[in-house]
Structure formats: C-alpha cells, structure tokens
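Omission of a single protein chain aside, the complex is shown with its protein chains in their original locations.
The letters A and B name the chains in turn, as written, and every chain counts its residues from 1.
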Amino acid sequence: MSILHAESEHLLNAVLGLLERKGIVRPEEITERIASTDQASPARGAAMVARAWTDAGFRARMLADGTMAAEEMGIPMRGLPPLGVLENTKQTHHLVVCTLCSCYPRAVLGYPPFWFKSAAYRARAVRDPRGLLTEWGTSLPEAMQLRVVDSTADYRWMVLPMRPDGTEGWSDEQLAALVREGDMIGVTIPGVGANKS
Amino acid sequence: MLTPDIFQPGQNVRVKLDWPETRGACHIRTPHYLRGQRGVVERHLGAFPNPEALAFARKAETLNLYHVRFAQSQFWGEGQTGDAVVVELYESWLEAV
Partner (left out) sequence: MTDTILPEIQPRAHHDMGGVSKFMCETVDTSRHALTEFDRKVDALRGLLGAKGVMSVDELRRGIEAIPEAEYHALSYYQRWIRSIADNLLARGVLSEAELRAALGEA
C-alpha cells in the first residue's frame, strides 16, 4: 500500500494532524511526553547500582524485585513492564540483548542506544557473545560463566555489576558516577579509571 | 482462569518445534533459534496476556511466563562450554521432557 511509503517525517506530521483534529492526541501532550521520557537516563540506574553496593538491604530488595527498588528510589514505574535485576558475581557475568526487537529497561536507563538496536548486536549476542564483548574491549576470564539474557517478553532486564576494587569508603554519589550505561547491560564492566562513555 | 504453574524450577523442558511463520501473519516472541531446543526452567516470572493475540488486538488469554536456561553452545555449536542463554518463554511454547 503506497500510502505507507510516504516520507517518514511527512507521514508523522500527517498522522499527528489527523489525531489532533480527532481529539485523540494534542500537540502539548507530545511535548510533555518527550520531556518526561527525556528524564529517564542511565543516571537513574547508576543511582540504584551505587545504593546496592553500599546498602545490603536495598541490594536484596533490588534483586528480588527491581520495580519495587526503582520505586523506592523515586523512579516512576507505574504501568511499565516489571524490572528484573541480574546480579554479576565473581563467577557469573550477564549480558542483555533483545534479538527480536529492542526491549530495554528504559525506566532506569532511558532511550536504548543505537548499538543495542543494531542487527549486528542482536545477532551476535546469542551466538558469539564473548567475541561481541571485545567490541567494547571487554574480556571475561575463561572461568567466569557468561549468561546472555534474551529479553523476549514482558520483563525488562538490567545488570547489577560488581563494585570495583579501590572504591572503599566512597559515597553513593561518587560510586554512581562510575557506572555507565553499558555496565548495566553487561557490555562493559565498571572500574576506577574506566573510560567514560 | 489461569492455569497453575505447570513447570517447576530445575525441570527439563523442550521448546515446541513449531513454525507459525509458515502459516500466515503472526507475531511470535519465541526466537527461531530456540525452536525444538531443550532447556531447564529457572523460575516462574509471572503471568501475562498472550502477546501473539495482543499484537492483533484480539482478546488475549493470560499465560505463565518462565525464565528458561539453555547452553549457549547448543544452538550453533559455537561459544564457550558453560556459558548460557536465558530467555523468557510462555507456557504455550514449552513441553515437559
């Protein structure tokens, strides 16, 4: 049907115009929605991770129910898919992918990054995950088990990385500043002096 | 009414070897590489309306959802022994073995 082949921006404007005329979506609602979506960023997830590193009770609650833990940190989760938290240990590393589309823990990390949505990432994460990690310069010890979590359904998954060495006595704010987006998907591992990206 | 949890943690299961893709329009949340594969149930994740029906705005029955673990190397014979792939799968796609 050629009507759907219209240039994308043109199609968006046409749809928005019709929805406004029909009273289904007002332009201000789009603006408000963008503003609230933009509020979600990896800083939210990083704050949860930092607290989990310093507060054993919170860590246990976060692993048991990520949604409740996020709400406890003031992150709005209402109406959103449940958040599952994957705990990295000395024995086990987690990597999150969505091979079917781009399911991403947006409430705590914001918009999914470009690479997460790419065909190369989606294809390679389940077949050659250790090779994939080298794209970020990440290499796991052979003795460490890698668990790839293919996010196919109603959950959204974030990784709780291990607390880096050399951070004893750091405040939650200092710790949170170490934690990057990729650390919470499992493509990178936080460390003192690790590249900020 | 929702069926009770059919599968228990630690139970061996097999993903159905079915290809709805060959029977017309569909929306499937069970990746192709898992079809017919054996795995182990890790835990029950809850119950959710069937996305295969929701995708067509049809009335959706509620299905149990499980986290199921597979050996990462079992699909393509590649990867490191001991590594795993863990996937959310609906009860309708699983059978006990």
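Remarks
The definition used in the following text is that a residue touches a chain if its C-beta (ideal position, glycine included) is under 8 Å from a C-beta of that chain, and two chains touch if they have at least 3 such contacts.
Not measured: the values here are computed from a predicted model.
In the full complex, subunit B makes contact with the omitted chain through residues 17, 19, 21-22, 25, 27-28, 31-33, 35-38, 51, 54-57, 74-76.
Subunit A residues in contact with the hidden partner, per the touch definition given at the top, are 1, 3-4, 6, 8-19, 22, 24-25, 29-30, 33-34, 37-38, 79, 97, 99-102, 111, 113-115, 117-128, 132, 135-136, 150, 197.
The definition used in the following text is that only the chains that are shown with their structure count from here on.
With centres taken as mean Cα positions, subunit B sits 23 Å from subunit A.
Listed in rising order, the residues of subunit B touching subunit A in the complex are 29-31, 33, 45-46, 48, 51, 65, 69, 72, 75-76, 78-80, 82-90. The residues of subunit A lying in touch with subunit B in their complex are 82, 84, 99-100, 126-130, 142, 145-155.
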